[in-house]
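The complex is shown incomplete by one protein chain, all other protein chains being positioned as in the whole.
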Amino acid sequence: MAENLVLKNLYKKYDTNGKKKQAKEQPWAVHDLNLEMEQGTFVSILGPSGCGKSTTLRMIAGLESITQGSIFMGEQDISSLHPKDRNIGLAFEDYALYPPLTVYENIAFCLRAKKVPGEEIDRRVREIAKTMKVEELLDSKVSGLSGGQKQRVNIARALVRHPKVLLLDEPLSHLDGKMRQILRGEIKRLHHEIKCTTILVTHDQMEAISLADYIAVMKLGVLQQYGTPDEIYNDPANAFVAGFIGDPPMNLLRVKVVEDASYTYAFELGDGSLLRVPEKFYRVIHTGDVFDLGIRPTSITIVEGEEYDARFKVDLFEFLGEERSVGIQINESLLNIVYNDNRRFAEGDIIHIRVNPDLLFLFEPESGERVRPR
Amino acid sequence: MEQKKISEKAVWAVGKVFLVFFVIFSVSPIIWTVIISFKGDNEIFNTFLRFTPTLENYTAVLTTGNYVKAFMDNLIICIGAVAVSVLVGVPAAYALARYQFRKKEDVAFTILSFKFAPEILVVIPLYKIFMSLHLYDTYFGMIWIYQFIGMPLLIWIVRSYFEDIPVEMEKAAELDGYSWFEIFFKMLLPLVRPGLVASALLAFIYCWNSFTFGLMLCSFNVQPITVAALTYIGSDTFHYGQIAVAAIIAIVPEIILCLCIQKHLVRGLSFGAVKG
Partner (left out) sequence: MAKITLEHITKTFGKKTALKDVSLCVEDGEFLVLFGPAGAGKTTLLNMIAGIDDPDSGNIWFDDTPMNFVEPSNRDVAMVFENYALYPQMPVYDNIASPLRSRKHRTDEAGIRKEVERVAAITGMSEYLERRPSQLSNGQRQRVALCRALVRNPNVFLLDEPIAHLDAKLRNAMRKELKLMQKNLDCTSIYVTHDFTEAMSLGDRIAVIRDGEILQVGTNEEVYYRPAWEFVARLFGECEINMIPARIEKRNGRLWAVTRWEGVEFPVPVDVERSLGDVAEVDLGCRTPALAFSREPAAGYVRGSVYSVEPLGNKTELIVDVQGDLIRFIIPVDTKFGIDETVYIGLNPEHIIFFDQKTEAFLACHGEETGTEV
C-alpha cells in the first residue's frame, strides 16, 4: 500500500508564555493546511520568510507540537508519535553535524543509537557515502570540509536509516552560487535514484521549480497554491504566487480598462500608454475596471510590422549573455522584456510588442485573486 | 491540553511568590537601617516598630565630627578618579579596538589583571611609595590610586562598544570630509555613550565603596566616607543609630546612580548601522 503523507487541517500557533493578551493577537503560524504528498514524489514548500514553511516541516518531523489537526503516514496517524519513531530523515540548513566526529561516525551516529550491528552499519554507511559521493571523505573530520561537502554528509546522515520521508530544510542556502548549482543537480539525481518521498523547504523559487514534482506556495501560514511547477508558473492562482515565482520576476502593472477606437477594449497603463486586451477577456471586463496585469518578461515579443499590441519607448537595454533585456519605465515601475536573439536596442528607440495572450494574467487589485476569462 | 495549561499557571505563580520573597529578603536590611536611624540609643534593642522617632542621630552626625567633610572628600576623590578613567580609558579603548600592534592582547589583559590582586596585597608597598613621594593624605594621591579601581572595567566595556562599530563607518565619514576628531566626537562617541555612561557609573560606585586604600593611604586631611563611618564604632560603646545615619547618607548617591545606570544598561548599541 502506498504510504502517502497527508496533512489534515493543520493549525499552529506559537506559545506566548501564558500572556493572554498576546495569545489573542498572535497570528497563526500555520492556518488550516491540507496537503497530500504521494509516496516517492518530491514536494517543495515554498514561501518568503515567516510564511510557516519551516514550522510545517518541523511539525512533520515532530520537533514542534501541533496546535490542531493531524498528520497521516498512509493509514497511520503519526501526529502524536515521538520524532524518533516517525521514520523521518531531516537535514537542516546549517548542517548540525557533530564536529569532533569523523564523517563516518557522523553518518553512523543514528544507527549506533539504534543498536544496529556493526557490520550492518558499515555496509549502510559505505553504501550511502557512495550515493552522496563522500566516500573519500569518510575518515576526515567534519570541521575541515567545505560547505558543499558538509551538506552532502548532512543529507547522507539523514538518509542512512532508510527513512520513509526525507525532509530538507533550505539545504542550499548557505552555499555559494556555483556549488549550489552543482548540488541542486545532485539532489535531483539522488531523488531519481532512491525514490524516497522528499520534502524541500525553501525560499528560493528557482530551487523549488527546478527540483520538485509538486510545489506548495505559502504566505503568512496560508497555502496559496499546490501544483506542479508548470501549473504554478503558467497558471498562478493569485498575484502573490505570480509575483513570487519566476526570475526575472513577472511584470505586475496597475491598469484601467478603456474603450479605444481601434481595439474596442484596451488596458491603459499608468503613463497613459495602451495595451490591446486579448479577446478572451472581453466577457469579464468593463470599461473603467481596474486590474493588476501580470505578464512574464519572456511572454512579450518585440515585433516589426503592423500587427502589434502596444508600442513603447525604450528606457533601458541590458546585455546579459545569451539573454538581453529591455526596460520600459511606466511611472514608478519598470516593464521588463527578456528575449534571446541578438537584436540590440538603444535608449529612446520605439518598439512594438506582442503579448502571448495565454500568458497574460489579470488579478483583482485588492485581493490579488486571479480573474479568469469565461 | 487543559492540564498542561494548569501546570503552566502553577509554575508562573510559584515564580512570582519566589520573587516577592526575594524582594523582601533584599530590601529588609535597608528598611531596618532606616528605622534604627530614627531610634534613640535606649530603644535600639527593646522595640521593633513601636518607638518614639527622634532626629538626634541625624543632628549628631551632621553637626559634630567630620562626616560632612568626609562625604565631600569622597565626592571629590570619586569624581576625580572617574574623570581620569574616562579621559585616559576612552582613547585607550579606541586604540585597543582599532589598531593592530604587537602584544595588543597582552596589554589589554594586563590592564584587566589590575583587578585580580586583592587590594590588601598591594597596599603596604603603595604606602611606602606614597610616603616617599609625599602623596600620602592628599587628594592627588587618592585620585591617582582610585582611578585604578574603575579603569580596567571601563576600558574593556568601551572597547567592545568600539569593536561593534564597523570600521567602514569611520571610513565613510572620512570620505564625507570629516577630520578624525570630528569623526570621533560626532560619530563614535554618541555610539559608545551608553557603554561609557554605564561603565563610568559602575566605576564611581566601586570607588565610592572602596575602603582599604582610604584606610591606609590617608588620615586627617583627606578621609573617604567609608573610613569616617568607622569612627562611630567607639572603643566603649557602639552608637548604632549614628552608624545607621552614616550608612544611609553614604548609600544615597549610590541609589540615585543605580537608577540612572539601569536606564543606560539596557540601551542597545550601534544597531542598524550595518546590514541586518
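Labels for the chains are A and B, by order of writing; each one numbers its residues from 1.
By definition in this document, a contact is a pair of C-beta atoms (placed from the backbone, for glycine too) under 8 Å apart; a residue touches a chain by one contact, two chains touch by 3 or more.
Since this is a predicted model, take the numbers as computed values, not measurements.
Engineer: From the list B:L191, B:C207 or B:V222, pick the residue that touches the absent chain.
Structural biologist: In the full complex, the listed residue that touches the missing chain is B:L191.
Engineer: For the chain that's not shown, point to the residue among A:H31, A:R276 or A:R296 touching it.
Structural biologist: Result: among the candidates, A:R296 touches the missing chain.
Engineer: Which of A:W28, A:Y104 or A:Y233 touches the chain that is not shown?
Structural biologist: A:Y233
Engineer: Tell me where the left-out chain touches chain A, residue by residue.
Structural biologist: Against the missing chain, chain A presents residues 176, 178, 181, 184-186, 188-189, 192, 204, 206, 209-211, 229-230, 233, 245-249, 296, 298, 315-316, 318-322, 325, 327, 329, 332, 334, 336, 338, 342, 347.
Engineer: Over the whole complex, note the residues of chain B touching the chain we left out.
Structural biologist: 166, 168-169, 171-179, 182, 187, 190-191, 270-276
We adopt the following convention: only the chains that are shown with their structure count from here on.
Engineer: So the centre of each chain is just the mean of its C-alpha atoms; given that, what is the distance between chain A and chain B in Å?
Structural biologist: Once rounded, the distance between the two centres reads 56 Å.
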